[in-house]
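Some notes on the structure that comes next.
The complex is shown incomplete by one protein chain, all other protein chains being positioned as in the whole.
Just so it is clear, A, B, C and D label the chains in written order, and each chain counts residues from 1 on its own.
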Amino acid sequence: MSPTGTWREYIGWPLLFGAGLLGLWYAVKGIFALPAYTLPAPHEVLGALFDQRTALARAALATAKGSLAGFSAAVGLGFALSLLIAAFRVLRIGLYPYVLFMQMVPIIATAAIIVTWLDAGLPSVAAIAFLIGFFPVVASTVAGLHSVPSEQVELFRLYKARPWQELFLLRVPSSLPYFFTGAKIAATLAVIGSVTGEIFAGSTARGGGLGFMILIYKSSVNTPGIFAATLLCCLLGFLFVGAVLLLKRFFLRKWHDSLDTDFNPL
Amino acid sequence: MSPTGTWREYIGWPLLFGAGLLGLWYAVKGIFALPAYTLPAPHEVLGALFDQRTALARAALATAKGSLAGFSAAVGLGFALSLLIAAFRVLRIGLYPYVLFMQMVPIIATAAIIVTWLDAGLPSVAAIAFLIGFFPVVASTVAGLHSVPSEQVELFRLYKARPWQELFLLRVPSSLPYFFTGAKIAATLAVIGSVTGEIFAGSTARGGGLGFMILIYKSSVNTPGIFAATLLCCLLGFLFVGAVLLLKRFFLRKWHDSLDTDFNPL
Amino acid sequence: LFALAGCGGPDHEPAEPTPENPFRVVLQTDWFAQPEHGGFYQALEKGYYREAGLDVEILEGGPNAMSVQKVLSRRAHFAMNRADTVMTFAMRGMPVVMVMATLQHDPQGILLHADDPAQTIEDLDGRRVMAVPGLAWIAYVERKYGITLDIVPHDFGMERFLADPRFIQQCLVTNEPYYMEKHGAEVRVLRLSEAGFNPYHGIYCRRDFAEARPDIVQRFIDASIRGWTDFIEGDPAPAFDAIAARNPKMTPDFMAYAHGRLVEDRLVTGFPERGEAVGRLGPERMRALHDELHALGILDERLPLETFFTDEFLR
Amino acid sequence: MIAKAPEIEFRRVSKRFGAGPLVLDGLDLKVSPGEFICVIGPSGCGKTTFLRMVAGLSRPSGGEIRFDAQADGTRPELAFIFQDATLLPWLTVLGNIELPLRLRGEPRAERRATAARLTAEVGLGAVGDYHPRQLSGGMKMRVSLARALSLSPDVLLLDEPFGALDAITRNRLNEDLLALHRREGWTAFFVTHSVTEAVFLADRILVLAAEPARVETIIPVDLPRARTLALRESDEFHDAVAEATRRMHSVLAR
Partner (left out) sequence: MIAKAPEIEFRRVSKRFGAGPLVLDGLDLKVSPGEFICVIGPSGCGKTTFLRMVAGLSRPSGGEIRFDAQADGTRPELAFIFQDATLLPWLTVLGNIELPLRLRGEPRAERRATAARLTAEVGLGAVGDYHPRQLSGGMKMRVSLARALSLSPDVLLLDEPFGALDAITRNRLNEDLLALHRREGWTAFFVTHSVTEAVFLADRILVLAAEPARVETIIPVDLPRARTLALRESDEFHDAVAEATRRMHSVLAR
């Protein structure tokens, strides 16, 4: 597995699979004779992307902002809450169930409340993106903070580490592989969250994002447009996931096995 | 930490926090003089729950079905896909990006396609719930399957374990703590996923579920009703999470540290 | 909490607004910019609001605009909805009143393929209809005709209709038929107004706002009626341009179609012989609708007219 | 310094895991401050369990362990060298060694200096910035030793610290350990399987028998306290080892 060979693989295989999937797409379209409004052909999607490039670029930017805000908040606050939960037994026992509770509230039910308190537009969109990405970070990080080998905990207890030392010098580094898994999930949810936010609480006046564009295209049967906007959602999502993976590599490269035995860019 | 004391804590603290949150709820309502249509009081929510008990019970049952189907599929297929990805390097490199891709497609963009192929009602609802819960399982399980200590992998290689043996006898058991984290996330998303599914693909004739009820209450501005339906969503969600935790205890109790040092029912 | 301050800076609310020192007003529409909102855009573009001393911002809505939340939290002064929904608001205790009409007649209808066997709404018994669950018209037709519809939630799209020759969905006569025909589907519309369900579409605001600043409400209504009249009777181009600028799907062709429907079906002007006029809200029609909704059990209590409606600005 | 080390008294200490068999049965022992106790006994007899109870990581099922009243009433400072090194994988060798100092809030520069000195002392000067997974088994144990010595503990618990080391390194570290013990005066509990090592290091050798472990016998070592490697060549030492071996085998074979 020489480095160059590896890179060639890491570009070649996805391209190959991509080509396969595109072929499948054309095949399904052809076999079922699906019209563009049901399933546009890939080239029709690219056409729509090109036609609508200014509108879509503006929308993608708006969605990127909402996603970034929501994602940062989900990761930041999610991590912070995980620390609190790990640090204070009482919070873990008493509060965690309500965090779960909050996670299980459908967005459609909270959207009205969010819009009542926050301005429609970016703040609401970001709030919804946050709500969607928050819990995966908390669940993963809490699992990680609790998965510390017991001898290491004993070592810290022996050295009379204060609780915050045990937390920051032991549990936090030890939980990073879990944390990054949660952050990766949150990253994939960030754009979805933002789009959902735009649909339920977006203000269209202030630069509606991709969710808004999807609604607009929907109400004018512009299915290729929907697919084009969706494509942009996915690309945005990849940016977020990519950022998480870079951070993960940076933090875990030196000591964690999973990166050593399987270099896996995703 | 005697067992009885523990159980008392595990009931007492959540109740205490619950009481605190209820107090906060009433306080917010009082201080901002919020009317029922913005923020109903807890007793008004219970009132709505009682008034609408037959409709809500039927809806909850429908949602439970959708969630259960979607959740089972997410966990089952997510686990299966993770295995494939872990087993075949080519899939990991070539296919995983497209799995991520799929995860990042907003439901609104796919809902029409799903409903067209699967028809409105349970199948579509379950499919949407599945799509939402699927990726967290895959991301977590794949991370777990790759986090096996390298000496254990070497042991298996030395014993000329066939790939499927390495997968099932080593990677799978070793990844369980990660898998259960993913399953827990999927469990909290199951009900949300089902509700989202109902918003896009419910049907009165097929006993529209809680998502459908929320839409109806929304149209008739019945905020206490929305809260009551939401409450049921959360309770359903707890059932799923509880089931996951029971399974986790069953499988990991004997050997995994996290359960030993911190007994944490959630 | 921090966002309660509202939309972009402190509101400007002079006691004696002038064109130079205008009163800032936010209007929340019920959908993306479209010809059904034309009068407001016309008034905005032609400077009628500015002349009246108002600085109007039009916020577009969408399928989940939650405009009433914005009005209640004072982030919009006016919002748009149907009379039946405003009655529901009142029933829930929301302090809002309808102050003017935009459409005299309900443009809602049920869209079917031209060759669908159903000829009347009664024929839809047991059929699947894509609509917004919980809307009053559903209960209205179900109870009035003793039928049951299988409602599936509206996805605000048309692909499913195009793909399925027996598909039925809720529509606006000014809108969906155009696209369906453009995509080669022959369609028919069963109008809800023919079934007797014919609420006004109109504008509402908080009651305390109407009481505290009747002058502003009056100015807004007068300028809006002027805009609507001009939009219907004059050249709609200024509104079209503004709408197209905001909503990329608005082609001149479509807007001409929608405008044509508004004019031909007299949706905005109504029938003068029945006492209808641009912006007019008739107390009798409001009362009649209320009574009927109550009789059908859709409103579970009788409400005094003034809890949801005032025509003091229309006299 | 020397005054810190506590007197430790074990009173009928016994231990059983859950519903399993007794692991330790009624252990009675009094250890004076600064004494060096070696613990020897068959595999699985309860040596680690015994050390863990001294450290407070495990509670006796019966009996009690008493530390004499410290001046300020706190528990003694303990350092533990675990049987498996228990290094933190994300820290370098130096980072692992300075950990106890860091936990105690020592200033960065000082603790770096101490860690560097200790790293050199255990012969790892060249690999200070390696991560644990780059180390050999013996190297890990030496890191663990350096870490334990970075504080000046009152009680040092060593669970087969030198089992994975070659004879030369082991002897050198044995000598270093004794020198340090003379200087710092901590009380030591040292688990080993080597009678030679035990005789060289210990004031008294605690011999445990298996199933359940009782104090089978306690062998005092009557050699001068200032011991160097030279001693190991002496007849006196050989006799002591032979005697200890004989006594051990005689009781264990019983």
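Heads up, the rule we're going with is that a contact is a pair of C-beta atoms (placed from the backbone, for glycine too) under 8 Å apart; a residue touches a chain by one contact, two chains touch by 3 or more.
If you're wondering where the values come from, they're calculated on a predicted model, not measured in any experiment.
Although it is left out of the displayed model, the omitted chain contacts the following shown chains in the full complex: B, D. Screening D:62, D:89, D:163 or D:185 against the full complex identifies D:163 as the residue touching the chain left out.
When the whole complex is considered, the residue among D:26, D:42 or D:62 that touches the unshown chain is D:42. Looking at chain B, the residues touching the absent chain are 149, 151-152, 154-162, 165, 169-170, 173-174, 176, 254-257. What chain D contributes to its contact with the hidden chain is residues 17, 40-44, 47-49, 83-84, 123, 134-139, 142, 159-160, 163-170, 193-195, 252.
Everything below uses one rule, namely that only the chains that are shown with their structure count from here on.
Centroids built from CA atoms put chain D at 84 Å from chain C.
Centres computed as Cα averages put chain B at a distance of 39 Å from chain C. Here the spacing of chain B and chain D, counted between their Cα centres, is 49 Å. Counting partners per residue, chain C has 69, 72, 155, 157, 159, 163 as the residues that reach two or more other chains. Among all residues of chain D, none touch two or more other chains.
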